[in-house]
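Removed: one protein chain of the complex. Kept in place: all other protein chains.
Labels run A, B, C and D following the written order; every chain starts at residue 1.
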Amino acid sequence: MTSAAPDHAPKYAQLSLPDRIGKAMPLLLVPLLVVFGFLSIGSTSSWLTLTVSGLAMGMMIFIMASGLTLVFGLMDVINFGHGAFISVGAYVGISALLALESWTGVPSLLLNVAAVLAAVIAAMCVTGALGWGFERVIVRPVYGAHLKQILVTVGGLIVIEQMIHVLWGPDEIYLTRPETLKGAVTFAGAAIEKYRLLAVVFGLALFVAMRLVLKRTKIGLIVRAGVQNGEMVEALGYHLRLVFIGVFIAGSALAGLGGVMWGLYQEVITAGMGEEMMILVFIVVIIGGLGSVEGAFIGALLVGLLQNYIAFLEPKLALISNIALMTAILMWRPQGMMPVVKAK
Amino acid sequence: MLTNLISDDRPRSLILTGLLLGILFCLALAPFLFPGVRSLETAARICIFIVLVASYDLLLGYSGIVSFAHTMFFGLGAYGVALASVHMGRGYDALIVGTVSGAVASALLALLIGLFSLRVRAIFFAMITLAVASAVAVLVSQLSGLTGGEDGLNYSIPRELTPAFKLGSLFGVSITGKLLNYYLVFFASLALFLLLLRIVNSPFGRVLQAIRENDFRAEAIGYRVVFYRTLATCLSAAVAAIAGSLFAIWLRYVGPDTTLSFEIMLDILLMVVIGGMGTMYGAVIGATIFVLAQNYLQNLMGVASGATEGLPLIPQLLDPDRWLLWLGVLFILSVYFFPTGIVGRLRSED
Amino acid sequence: MTQMLLETEGLTVRFGGHVAVDAVSCGFRAGELTAIVGPNGAGKTTYFNLISGQIAASEGTVRLMGEDVTRDPVASRCRKGLGRAFQLTNLFPNLTVLENVRLVIQARRRMGFNLLSMATSHRELTVAAIAILERVRLHPLAEQKVGGLSHGNQRKLEVAILIALDPVVYMFDEPTAGMSVDEAPVVLDLIAELKAEKDRTILLVEHKMDVIRSLADRIIVLHNGALAADGDPATVMASDVVQEAYMGRDLADV
Amino acid sequence: MSDPILELSGVHTDIAQYHILQGVDLVVPRGGVTMLLGRNGVGKTTTLRTIIGHWQAKSGSLRFDGADITSLPTPARARAGIGFVPEDMGIFSDLTVEENMILAAASGPLDPARLDWIFAAFPPLRTFWRSEAGNLSGGQKQMLSIARAMAEERQLYLIDEPTKGLAPAIISTMAGALRDLKKKGASILLVEQNFSVAKALGDTAAVMDDGRIVWAGQMAELAGDAALQERLMGLTMEAH
Partner (left out) sequence: DIKIAHVYGKTGALEAYAAQSHNGLMLGLEYATGGTMEVNGEKLVVIEKDTQLKPDIGKALLAEAYGDDEADIAVGPVSSGVALAMLPVAQEYEKILIVEPAVADSITGENWNRYIFRTGRNSSQDAISNAVALGGEGVTIATLAQDYAFGRDGVAAFREALNASGAKIAHEEYVPTDTTDFTAAAERIFNAMEGVEGKKKLFIIWAGGGNPMGKINAMDPSRFGIEIATGGNILAALTAYKELPGMEGATYYYYEIPQNPVNDWLVKEHMDRFGSPPDFFTAGGMAAGIAVVEAIKKAGSTDTEALITAMEGMEWETPKGTMRFRKEDHQALQSMYHFRTEIQDGKDYGVPVLVREIGIDDMDIPVRN
């Protein structure tokens, strides 16, 4: 054993109070916003309705954004194709639901949820497979080049949307939700759509699952390191390509899940539905901080809540509420709320 | 003299030189070479898009700034002319006031955005501009009292620039105001293009390239990155606005779909990339090819789909209605086969 | 007594709670070469960053020829005469060697906002750039892209850029790290030449004792961010703090 | 002596259109430290990168531990037992020191005993365990880069200029750590510009020039022959 080099003892100063509060701040934002809502709205039942449905909307947005936190946040791929995966997920899922009419048409919660689950699985399989092909053909040559990613994935987006037109026809498809998920429950003068409650369950489950996977495995680390210096990751013995493909497939499959959930919420699906959500979804990932599941989760809740509050208080401002939120958060934290990956 | 005109930025490839001269020749004589309404429309569009794309390349290729708000400036210029013509009435003064105020407003807005970009990361900046541009498009449709909303604005321009003004005929082509209008567009575009070419080949242009490469180091050798970026953004916005004004003068109509849509933004992006980023000549090639494709791909597909009749699925995919599909494929292939753009490809082969 | 070209007074920076540079007050005279030594992580590079402006100071001031530049942005400090070469190579990888140097000269001549002249019409820049490349013996590689240069040559270019800046204060951060034994003298001779010009001051971070011995007029030691010693080379090198914290045991008796 | 751990024969490597390695023949004996020396730009780094697989050899063959690895991809070479410390250190700067080390242990969790050994050699790593690696000082990054290679048992370490930027005290502990590695049976291929370090650590040496190995033999022989050094590396007496 060699003698240790002289350790040096860096000096530490006390952290100031604002610094310490700042660390926990992102977690406090949602409660603060809710309190702000309560104070400015006045009517308790309106506030309750808006808050609960805003949170549920946030969950749905989170489900759609979750795949993008992996692909854009961790892998640093600007994937506009995500929007197309959302649409494909919706088409596949809704087709499955229409085929399972005997399960959706009866007022049995069990059968209804089973049908939704089946649709989700079908959608995730298809979009996952599609993601695999997308990665191989479209994304692989452009890792690390944002601009080309934008172009190539927009190309992929157009192609997939057009293929939806070829396969399902250009018409919008209207649908109704399974029986037990129709309508609302009324509670303290507030009506909450039942479907939103289901979305909350799905969203929370997804959040917990993603956190566990990313915390308990090295996958997140490998991807983040791989984006910075892929050669080095390989020199440490990891098959980076496989990990990237795997994560991309997961992200695409999650887009499929988001598509089914969103299609069921909207009750109408179009080939462009995913594309329309892209800006919002990007906003959520950005304000959350790249690569952060927690950040995206909080970001989605903020977006859902703020949209509702603003639309209630001052509808004219609803248009810019998301942009204002994004701008404010980036001014406060240029890397987003809880960045795991540094933006370039 | 010629060196001076092209700012000593030689095409550096024989084929490229040929292509550029060919395009210049065709555009200069378009009304006589390709008589017909449609082809003149196409030629004017090519001129305008060359300027628009070149101005975007100043931002993207030379300064490394990814912005999705370029159509916003384009639209500002177009709406400037439209609003001036609506409110001041038909006249050259309206055109001039509209163009100048559009360009100035664009530069100011760009200044604002440029200052903003100091704080945020490049990729976030891109997303912010995307969101802002889409919000502006929605705003324009909401403020229908002023902007005509979704439906846009129709207005008149001086009679000398419209088909109603007839001057007789030359080489069997009737000389009308439309033709004068075309040459207004052509020469204005040419001048703007040469101006941009000069800017990117000036010492200023070199600094932009350095900043694109390594802004940290550029700052450390004494360049205030912020100022350079902001100036580039403003210049690019002002030129885009003038292109928009030309478009408005040519079209005599503005609407959100023609000037502000995200689709146009993507088209511009694709033109830059197909042509070759970081070279002004790329803009010429990219815009020409793309506008031609946009206008004639459908016709071509009609022929192809007719020819493949009877085969399974193929005619369906070649149906003119599926032209967007092939546009998407074009997006993908162009990045594959022209990673450095057509200009880059041609240069590396010589 | 000659005037202080550069002075820092109570210069401090904290990262979170970690005090990386701790109230360093020091002045540097014209014609003097000061070696800055200290263990890894002592704060040498950070001290440079504070002087040249890459990092904003938490406290304290930086004065350049008597003028307070603590709040100036990097670029204007550079233009006022603070020149800096980086420890980890940091260049314009897709431009040629020549272009890298030319940009620096162009900056020094304040031609950056020249929008309407042709860059190629300014021959004088090229001539000046070639002259500098000759000094570091990089001129045969002038037309090569920097990204493809070997590590040692990139280090030389880093030095060439600093010389092209023609600053009042030269700051070298381990200029010869990774440079082969036959190449390093080129750079060291150059530094000696600069020192001979007398009207500048040179700050040199270096871990190689032989280099310090041959070049330094004065040594300052940073330890845990604080100024631990300051004086003529022989005294400082012999001091306990340097021997213990910095030199460790001699390599020979490992 | 047993068969060598690594053997390169007639290796040619191109980078883009440049022909950089022009027939490298190199033998790294098992259980020893082999120095790879030479002027700037002669191809030392390229040789190491060809061995780990970041550049693909255009012709020639590479044998590692008796097996042909010429066509294996990088991760497979790493898993076969080659550790790599690149010239630019290859730090994952957005990750913390801890996360860098977790990744370095590719086949399982970090071994606490090994970690203690690493901390003993490079104490700052313990101090800055939770800090972002990108914020480390130049020398600390270098330590981390070496520590990463040491995080797992490897048969062969490829180390590119590890001492650049390290303070003398750390250089000697690092030298100690490398000897420990050797004691544990590992072999090391070391690129080094600091000749005294090379002298103190090397068992055998190979000198490169212009994409080829121009001299190979015992380190002691090279160290003792000033004229040879002068001829091979332009080393003058005074620079020692």
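Everything that follows uses one rule, which is that contacts are C-beta pairs under 8 Å (C-beta built on N, C-alpha and C of every residue); 3 or more make two chains touch, one makes a residue touch a chain.
Since this is a predicted model, take the numbers as computed values, not measurements.
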Among shown chains, those touching the left-out chain: A, B
Per the touch definition above, residue among A:76, A:193 or A:294 touching the missing chain: A:193
Contact with the hidden chain (one of B:91, B:149 or B:339): B:149
Contacting the left-out chain in the complete assembly, out of B:31, B:255, B:328 or B:344: B:255
Those residues of chain A which, in the complete complex, touch the missing chain: 43, 46, 49-50, 53-54, 57, 165, 169-176, 182-184, 186, 191, 193, 195, 265-268, 270, 272-273, 276, 304, 307-312, 315, 318-319
Those residues of chain B which, in the complete complex, touch the missing chain: 36-38, 41-42, 45, 138, 141-142, 144, 148-152, 154, 162-164, 247, 251-253, 255-258, 298, 320-324
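Going forward, only the chains that are shown with their structure count from here on.
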Chain hops separating chain B from chain A, counting only touching neighbours: 1
Chain whose average C-alpha position is farthest from chain D's own: B
Averaged-CA centre spacing for the pair chain D and chain B, given as whole angstrom: 52
Approximate Å spacing (C-alpha centroids) for the pair chain C, chain D: 28
Centre-to-centre distance between chain D and chain A (centres being mean Cα positions), rounded to whole Å: 43
Sites on chain B at which at least two other chains make contact: none
Shared interface positions of chain D, touching two or more other chains: 124, 169-170, 172-173, 175-176, 179
Chain B-touching residues of chain A, taken from the complex the two chains share: 78, 137-138, 141-142, 146-148, 150-152, 154-159, 161-163, 165-166, 279, 282-283, 286, 319-320, 322-323, 326-327, 330-331, 334-336, 342-344
Residues of chain D that touch chain C when the two form their complex: 15-16, 18, 38-41, 45, 87-88, 124, 128, 135-140, 142-143, 161, 164-173, 175-176, 179, 193, 195-197, 200, 233-236, 239
Of all residues in chain B, those that touch chain A in their complex: 60, 66, 119-124, 126-128, 130-132, 134-135, 138-139, 142, 266, 269-270, 273, 277, 316-317, 322, 324-325, 327-332, 334-336, 339
